[in-house]
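Input: a single structure, listed below in structure tokens.
Only one protein chain is missing from this complex, and each of the others stays in its spot.
Let's turn to chain A:
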Amino acid sequence: MSNAPSELKYTKSHEWIRDEGDGTVTIGITEHAQELLGDLVFVELPEEGASVESGSECAVVESVKAASDVYSPVTGEVSAVNEALSDAPETVNEDAFGDGWLFKVTLNDSAELDDLLDADAYTEVMESEDH
């Protein structure tokens, strides 16, 4: 079973969200998601400055096996993207919760974070998928 750090928030579609405490969040895909995908070979990220809506497709991660959409867990404006992934998509496999982050968003409404899953709830999502 993959771990789910308790300081992060999660979605059912396997994104993680870190609250930076300054009105921005960092977003990536979970350890569990990268395990399901296998070796990543291509990452397509949103443009800096783009508006994203909670639940909308905003990035694509492609592994040797398949392409998978990444959904924005929050609504706001993309403030940064992890450019290093375009040459080294395998970073997501190696460090999903750290250097493998995908993009950062400036939140429209920080209360939105309360609707996301905590680590315990996400662990239940992972467990239910294993059965």
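The criterion applied here is as follows: a residue touches a chain if its C-beta (ideal position, glycine included) is under 8 Å from a C-beta of that chain, and two chains touch if they have at least 3 such contacts; residues count from 1.
The rule we apply is simple: contacts and distances are computed from a predicted model.
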UniProt protein name of the chain not shown, from "Aminomethyltransferase", "Methionine ABC transporter ATP-binding protein", "Germination protein GerLB" or "LutB/LldF family L-lactate oxidation iron-sulfur protein": "Aminomethyltransferase"
Touching the absent chain when the full complex is considered, from A:19, A:44, A:77 or A:112: A:44
Chain A residues touching the omitted chain (full complex): 38-39, 41-42, 44, 60, 62, 64-67, 86, 90
